[in-house]
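The other protein chains are all here in position, but one chain of the complex has been omitted.
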Amino acid sequence: MTIHRVIRKVQRFEGWFGGGALLCLIAGLYLGLIGSPPDYYQGEVVRIMYIHVPLAHTSLLGYTILAAGSLWYLWKRDPIVDNMCQAVAALSAVFTALALGTGMIWGKPTWDTWWTWDARLTSFTVLLLILIGYLMLRTFVDDPEKEARYGAILAIVGFVDLPIIHFSVEWWRTLHQPQSISMRGVSISSGLLVPLLFMSVGMSLLFSYMLMVRTQLLYLDRLLHAKKGRLLSQFHLSKSDS
Amino acid sequence: MTSLNVIRWIVWKDFVTELRSRETISSMVFFALIVILIFSFSFSMDHQAAREVIAGIMWVAFAFTGIIGLGKSFSTELQNDCLEALQMVPEAKGAIYLGKVTANFAFMFVVEILLFPMFVILFNLEVVEEISLLLLVFFLATVGLSAIGTLFSALTVQIRAREVMLPILLLPLVLPVMIAAVEATKGALNGDPLAMYEQWLELLAVYDVVFTVVSFWMFEFVMDS
Partner (left out) sequence: MTNLHRRWGGVFLVAIVFIVLTYNHYRDNLASLAPEQVKQETPAGEIRVLGMVQGGTLETRGAGEATFALLGKSATLPVHYQGPPPDNLRELKILILIGTWNADRQVFEAHDIGIVPNYGFIAGAYLLGLLPLALLLFAMTRRVHSLYEEIKASTLYEEE
């Protein structure tokens, strides 16, 4: 039984990403929670930004990886790429959900409401719906090749749609919402930028690390499945021979 | 057989089957009537409130009926393995897509034209002067819905739980169409100047072009096996 060389390489190098993520996150959390002063307007609540914004960035990064991987899959039809796509979609969905959750927690003390139909919140919700749709679609297809192909198509169409969704929701919001509740109120001064940078880099590294682990997981699962099937058929063949 | 012929034959085939069975359009119209009825019961509306929500109700009804039509578009091909036959067409698969989009668009547009007088009567709308603008909104939004809907109809037809998966996948993606169509319809019904909702018509046009191209391209991969 041989393990694909890409997976072997991932296995060798994933530790660097995990360690880097840990170091960056520790530095970012220290600077964000202890080392930096509270914001003049928002007070201590501004510290939620250091976790919320990196989560949101990373989920968008994840969706970009998903779209690129899907294009690559349609071009090369490499099953490993499909494993990567499936892994990145699940992780992106988790990161998007967490970004929405932390955003809601941030909104409560800042704007005194858990939810507003803000352009960014709405487009992130739609992004989450698309990702959940993607994962659901994959569970409903029986043939693995077809599953990969259909998933890739949905991911690419959704990726093209996302900017249009964002623009339409933004236009719609400017028509229907009072300007008082707005995400634009957050101006980022340089003092806030350093912990934000560390957290963003740390989250991206953490995402990459989790992606590597999950890709391995899906690949090994498939490998083991195939191996079991092969051994089972060998077993039955030998039985029928004798 | 050129690609143009493929398009023509597919449209002709869908029209003839529809004329013989009258399944799709009649079920779409009937379903839309039920949706309208339920909406008029769930909001107790006076004349002023009706003007505010009528565009929304209209497009929810149109989108749901559209999904019924789109779902039927490819599931009828499953009988007698017509789908395999379509996949074996030697011309580019995009031609099949264009034929199907044309047929789906025609069905949805006909249903919308049939339903619009119902809205006018049931919700006491004043018949507006800008009826041509309203038709333009219907046209652009329906092109968008059918362009992306046909792709997903073909994609979900061979999976389990396809009746559920089609709306789940489609509705988040057509959100811009819904927003733009509702806003533009509202503007046209209120008789607002065109400049106030022009941007929504532009958005619909951009959406139509982008997703006709993307779906045309992606359809190759749906059908390829």
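Letters A and B mark the chains as written, and numbering starts fresh at 1 in each.
We adopt the following convention: a residue touches a chain if its C-beta (ideal position, glycine included) is under 8 Å from a C-beta of that chain, and two chains touch if they have at least 3 such contacts.
Since we're looking at a predicted model, the values are computed, not measured.
Note that the absent chain touches A when the full complex is taken as a whole. Of the options A:Leu175, A:Leu193 or A:Leu217, the residue whose C-beta touches the omitted chain is A:Leu217. Where chain A meets the omitted chain, the residues involved are 1, 3, 22, 26, 29-30, 33-34, 38, 43-45, 47-48, 51-52, 55, 94, 98, 101-102, 105-106, 108-109, 206, 209-210, 213-214, 216-217, 220-221, 223-224, 227-228, 231-232, 235, 238.
Operating definition for what follows: only the chains that are shown with their structure count from here on.
Work out the mean CA point of chain A and of chain B, and you get 32 Å between them. Note for the complex: chain B touches chain A at residues 148, 151, 155-156, 158-161, 165, 168-169, 172-173, 175-176, 179-180, 183, 199-200, 203, 206-207, 210-211, 214-215, 218, 221-222, 224-225. The residues of chain A lying in touch with chain B in their complex are 74, 126, 129-130, 133, 136-137, 140-142, 146, 149-150, 152-154, 156-158, 160-161, 164-165, 167-169, 171-172, 175.
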